[in-house]
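Excluded from the complex is one protein chain; the other protein chains are retained at their positions.
When the chains are written out, they are named A, B and C in that same order, and each has its own residue count from 1.
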C-alpha cells in the first residue's frame, strides 16, 4: 500500500483491488457466529452491554439523529434514489369540506409514503452489498432478488440495535468546522480524537463519526451533491481499526461513510466490501450528528445510550431509522 | 350514561354523542402546555423520568414490538389502506447477471417502499383525528391538507418517545388466552390488572395494553378483519383513567385501541375524540405484545425502558415504528 | 399429444414440457425481422393496413375496453400485484380550506398513482416472459434487471398499436353467457366463431377474444380469483392458429389469456412461452369486451379500427392501456 499524508486534502491513500481483497479476506467474520448467522456484528450486542449502556443515561436528554424525511431531502436522483413522496389519503380540509360526512362524527386524516429505504438516515443491511457474487457470511448474491432478500434481510436486526453509543467529533478534534470532501479519516485521527475526548471505545459499541459535512451543507444552504458526491470519510487504512474494535455498528453524517473520491480508482466504496460484506458490520449513513455534537461538547460526555431500531421490513436491504442518543 | 356489565361480551356500555362531547371537553388538555404546543402528553416525558426509566433495565433483553412490514400484513383495503409494497431497484441477481458491470468491483442491492403510514405498528399523530373541525390544541382541521399537517405533525415527536413502559396483560389477568372482539376494557379491569401484576402506573408512563387479539389471529391462522373490524378494546368509561393518569402515551395490540363495535352508535371511535383530539395523548396501534407478555410473565417484571421513535416524516399524521421494550 | 374433447369442461388437452418446447421452436419468429427487432408481430402493422383499418369506421362509435383503474380492481395479491393506489397531492377541499392561499387566485387539485403495470387492462411487453434464460428474439433474460428492460421494453411499441380489430365472441357463438373457468378454446372454436360471425381474420389484425369471464364476475358480484385464478382461455393447440395468422396482437377478457388450469402440469402458462417469447406476439389481458360485444352483436359488424397505445415507460415490461374500438 502507498504512503499517506496527514493533513487536509493531501491525506489520501492509494490502494488497488488486490489490497481491498486481501484486507477483506483477512478481516472477514464469515462463519464466526455460525453458518446461519444473519446479523454479523450485532452479535456483539449482549444483554450485559445493554444493561451497562442504560447506565450511561445521566441527564435524560433525548437527541434524535434523523434527518427529516421529506421532499426537500438530500436525494438528487443518483443511484435512482428520489426523496420521499408523502401523500395524503384523507385530510382535515376534506373533513371540513364535507368529504367525510358519511363518517359518524369523527373525522380524520390519513397518509402514506413512497421512498427508497436508503434515501435518508438509514442502516445498510447485510444484504446491501456484494463482492464476487457473495454477501455477508458467504451467501450467494442471488438470494437477493426482486422479491427481496431471502437471507441477511434487515428484519433480523429488529431487536438488536441498542447499546453504548460513542460520538467521535473529528472536526472539533481538528479545530475546524467540518472535514472537506475528499478528506480521509485515518486510524491516527480516530485514536487522537478518542484520546482528546477522554472516552474509550469498547467491544459492542455503536460509534458515530462526525465529519461535519451536514454543517457544511447547512452553511452553504443547499444539498448540492451531498448524496452520492464527494465526501469526507473513512480511509481504507481504518478498516482494521473498525474490524478489530469489535464494534456493533458505526455511522457517519455522510451518504456513504467512506472517503469519496475513493482511494481505489478501480473499486467503488471499498470499505463496504471489507466492513459490510466481510466483517458483517452494521453501517449507518446520513445520521445528523450536529445537535449531539453540541451537547457532547457542552458537558464533555461523549458516551450515551443509543437506540436506533430498524423498521422490520421483510426482505429489505436497508431501513430508515430515527436514531436516538439518550444521555 | 348507561349502566354496564363486567364480564365477557356483555360488558359494553352505551353512550351518546353528548356523552362523548362532555367527556372530551371535561378532560381536554387544550392550552395546558401553551398555545404553541404540538406534542400533547409527550410533555410528560421529562429528563428525570427518562433517567429513571433507564434504571429499569435489568436483564438487558431487547424485545421488538413491531409486526413485520410486508405484503402479508393485516391490511385488507379498509380505510383505503393497503399493505406495504416493497420494491427493489437493484438486486443480487442483477449483480450476478451482469446488470451492474458498469460498477467498479462493488455490487449492490437497493430498495424502496410504498406504504400507508398506518398500515402496521404505528403511532397516531395529533393531526390524525378531528372533532367539530378542530384537532389537538384547538387548531383548525384545515391545517391538515394534501400538503400534509402544517401543525401537529408527527415530526415533532421525534425526540420524545422514550420512557418507562408498563405492560398490562389483560387476558392473563382474566385467565383467558385473549379478549374477544367487542369486549370492552373498563377501569376496573385496568386497576385489577395493575394490582394483580404488582406494578404501579405513574405519570409519564407509556402503557401497553395487551388484549391478545394477535394471539387469536395467529391461532386461527388468518388476519380476517383484524384491520378495521371488531376488536376488544377500551371502553369509553376508561377515558378518565387514561387522561388522569397523565400518561405519555399508550398502545394496544389492536388496530384502533377502542372496543369495536363502538359503544356509541352515533360516533365512530369516540375515544380518539376524547384522548387524541382533547387529551393530546399519543396512541399506538397494532403493537405486537405477545413476546413481551411471555417475558413479563416469566419473571414478573412488567415495567421496562421503552423506546419507540417515530420516523420524522414532515407533515405526517402517523408514523410506523419499531417499538423496543428494553428489560 | 393427447386427444381432446369439444365440449364444456371436458375439452382440455394434456401436454408435456416437450410438447411446448417443440411448438415454441417450430413457430418461432426469432430473427424473422432481423436481430435488432424489439417489437415482434407489431411489424405486421403496416401503413397500408392502418389506412385500411381507418376505413372500417362507419358509425363513429368509440368504445373503451379498459377496466377502471382503482382500488376496487381485480388484484388480490397474487404475483405480488396490488390494485392501483390513487393519491392526491392537492385537492379542492384544500382549495376551499385555505391551504392554497399562497397561490394567486387559481386553485388546483393534483394527483398521482402507484400501480403494478399489469394490474388491470394491459399489454404484455416482449420482455415480460423468459424461457430457458431467453426472451423474444433470443435475447438473454439478464437484460431485464431491476433497472428495467434494456431490450424489448414496452416503449418500442409506442407508435405501433393501431390497426384492424376483430372481436371473436365465443360465448355468443356457443350460445352461453360465458365460458367456464378451465374451459379451453380450440382452433375449431375460433374458426367456427369466425365463420358464424361472417368475418375474416387477416394478417396484421388485432384479435380480441371474448370468453365472457367479466360477465361472470359481474353476475356473481365479486372479483373472486379472477386475477390469477382459473379461467377459460386458449388451448395450447391453438398456438398455430395464432402464430400462422400473422396477427399483430391479440387480447382476452381474462387475466392471462390461457386456459387455467393449464393443460401442462409441468409448465405454467405455456402459451406465453410459445406466443410471447417465440412468436413475439403482443398479448393483451383484462380487456373489457362486454360493451363491444353488445355493439357488435347489435349490428353484426365484428371488425373496427383499433387503437390501444401503451404508455412509453422506459424499460417497462408491460403497460396499462385504454384500448379503443372505433366503429
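Criterion: a contact is a pair of C-beta atoms (placed from the backbone, for glycine too) under 8 Å apart; a residue touches a chain by one contact, two chains touch by 3 or more.
Source: prediction; values computed, not measured.
Checked against the full complex, the one of B:42, B:66 or B:88 touching the unshown chain is B:88. From the options C:149, C:168 or C:296, the residue with contact to the chain not on display is C:149. Touching the missing chain, out of A:22, A:51, A:99 or A:217, is residue A:99.
Counting the whole complex, the residues of chain C in touch with the unshown chain are 17, 20, 45-51, 54-55, 57-64, 66-70, 72, 79-81, 84, 86-93, 95-96, 103-119, 127-131, 133, 135, 140-149, 155, 158-160, 162, 264-270, 272-273, 305, 307, 309-318, 320-324, 326.
By the touch criterion stated above, the residues of chain A touching the omitted chain are 71, 77, 80, 82-83, 85, 88-91, 93-94, 97-99, 110, 114, 141-143, 145-147, 150. Panel shows chain B; residues 80, 85, 87-89, 91-94, 96-99, 112, 114, 146-147 of it touch the chain omitted from the view.
As a convention for this text, only the chains that are shown with their structure count from here on.
We define each chain's centre as the mean of its Cα atoms; on that basis chain A and chain B are separated by 28 Å.
In terms of their C-alpha centroids, the spacing between chain A and chain C amounts to 46 Å.
Contacts with at least two other chains are made by residues 80, 87-89, 91-93, 96, 112, 114, 146-147 of chain A.
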